[in-house]
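Missing here is one protein chain; the remaining ones are kept as they sit in the complex.
And now, chain A:
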């Protein structure tokens, strides 16, 4: 039977749901099409590879609501639905569709794991019943739907207890309560966060060791474990926030088999078909265990397990959902064994999460059951220490002599704070406490609950720093424990170059081995490698023309999935030219780290030292850094200094754009206006500059992501308050009010192609990443647009640069100022590509490679027939303590796109994490200055649970905004956006349109 499958993606990136679903969704689409199915895709996230028009037969970048999904089903009439590759968002939507009767009405059949099974996994009460049926131990718990029920539970079980809201992403609203008061507070919040007003409250098993099992089961009952993983942190820290090792380190075979068998009983009883994630808590010394959670779908952990082992879980899970048996699916890694086996690793994988705390000094860094990490770094090594150190530096964590400099002087109290309520810096604080002999290993273990084996590991790292590392055997040992030349140089008080010389004279070189799923037992062809300092290298450099592509590393606020989109497209473009592509990236969630994308894939930290080792091993001279965001840019100097060739770019050009003085000189030289401002290197210079520029002004450091450290200063008092925290040199600019415009163009130095201009709705000063943008522009006149285009062309031609170029402008009356030039791919490139249907990254790659753009790009830009609106999506609810205002520091984690015949799209407010319930609320509240925009004055709001939207930007309303966010209220803090919102309310919704049909129309318009 011909199958037409509707695949539901995961929507915009939010904390708890990141790029892993682009990877799993892309694999699923590919697997379905390989199996001869027609694919219809719904995903509102435009920055993904999954939503590329080539991935599905019909792609809908639309709001992920029942209404829109129903319209798509009505139009496309799919026979089947695949809902297990799009995270919680897809599962929730599938459940909603079923409850609304849509699936029955249109006869859509679910592929793989049934909705009943999904409910068994998600609905706490049903899950509990299932586990009791199987005699699988679970912590004493009860499901509550009201506060009264919590009272009963506390009377019988007491505190500490854990609150877990049902059907939420990354544990939103949950937590561990150690007092009754906390328990009530948390339960209220959790009930609100849950779309079905349901929470599980359970006895706290904090302190138990936490393990995860990635299980596959086919329709015939064959089960395998792809991988198990161990959290370094005991139960209590969300697994997404924990440092994780794969495979598990401290489970005996007996205990491993116990959990493995339990996993099989559970997936068999639930009737899972495809992938499933099961979390266990194991007593630190006894063989007692509890089942914590079952996720009957692919997940962040399954992406990690796939990359850690090489076993493509999402691809195989999709084939199982189609009814294929595991023992008839070929293992794509070895190509000569079957998918019904369990990977054997001969290395250790470590995962380290990345947090946005540096952007928001005010956030509480303590980790708990509610996930706070935005992304993760993965690394392999032959030792635990090596894997961990590589993952740490891949996450951008300062690795000086093992812990950051400030911890060398920090007081015991300060360090203890980091470990008692564990923060993201807990392990480094452990290292500092041990190294400074402030605490014994035993006490550390008691306080943190971290297994002795891992404390030993930290001690071994510290011991290494006390050895003579200038002596070859000491040096080799240090390399095998993951120390970089730079770290060794610091320990031995010598130059990095000296360490390198010493190392080379002792023939200590990195080796690269294949990730082959089988510990070399079978021959494999998979070009997927990791580096270590032990064994024999398995890399055979080819004689082909080759280019290394630097990926963007872990997802952070300000550097999201869009760079992965660009990296993957750069690979494809080079492959079209017959060039061998070498991808270097360490983000396990992404499509770029799927070994089937580039010709060769290296999972290595994106530091110059690690990257250069790979380049050396591959004999690769040419490197593309412009698609790796700021991570790639940061490597430019070192790579160039070492004699490598950066395609299309140079460190000189990058500096020219980042160094304000040089940047302004450049703009002056081509007669382009810039905002008055300068770079200052002392407090005195700063004061003088501010006096000259006047208030308001903007302070910002160079080379940062997401406006980190950026400050808008209105008064002398604010400036004085900012002084102590400034690091010089710093840029100070006059604040120019007006409208921001943005351009993503491609240049080869002669031909500059500007496809479209993006117009920001919010006033200048709101970070472009947090702004709503319309393309083509609505408010900007034709003549201004032409001027912007001509400035962009002038810049593209004058700059010593080839490739993707992002330029930000501010329009003040008739004057166009250039704010920023980014010689790299940008956040908006995938959006522009999707809206215009033009392969911008492909062209940028050709230009960087040295081809003439004139042979590829159209000679004139064709007008768009549709409007497209990009809207930011925030994860504020996950970051308590952050003021949910838009401003100069980026706060959003993802974005979404809407196509429309007019530029006003009302659906934008339906995307946030707490969506469906918020949509049904009645009140629109307004704060000071927004009197025309709502129906309820902020002062009259008695319960934020009745409020859908709050308009507020007053400084003294901050606490109320934060309270509103905790209750799922959507905040609008921009006057312009408020007006836009009002405009859009009166307009009718549009028909659903597939991306393919939109692009077809745009093509016709040409």
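Convention: contacts are C-beta pairs under 8 Å (C-beta built on N, C-alpha and C of every residue); 3 or more make two chains touch, one makes a residue touch a chain; residues count from 1.
We adopt the following convention: contacts and distances are computed from a predicted model.
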For this session: Match the chain absent from this complex view to the correct UniProt protein name in "Response regulator", "Carbohydrate ABC transporter substrate-binding protein, CUT1 family", "Carbamoyl phosphate synthase small chain" or "SpoVR family protein".
Result: "Carbamoyl phosphate synthase small chain"
Problem set entry | Of A:99, A:521 or A:855, the residue in touch with the unshown chain | A:521
Problem set entry | Full-complex contact with the absent chain, from A:178, A:257 or A:446 | A:257
For this session: Pick out which of A:34, A:74, A:327 or A:855 touches the chain that's been left out of the picture.
Result: A:327
Exercise. Out of A:342, A:420 or A:789, which touches the unshown chain?
Worked result: A:342
Exercise. So that we can see where the missing chain sits, which residues of chain A does it touch?
Worked result: 220-222, 224, 247, 249-254, 256-257, 260-261, 264, 325-327, 336-338, 340-348, 382-384, 441, 451-453, 455-456, 513, 518-523, 534-536
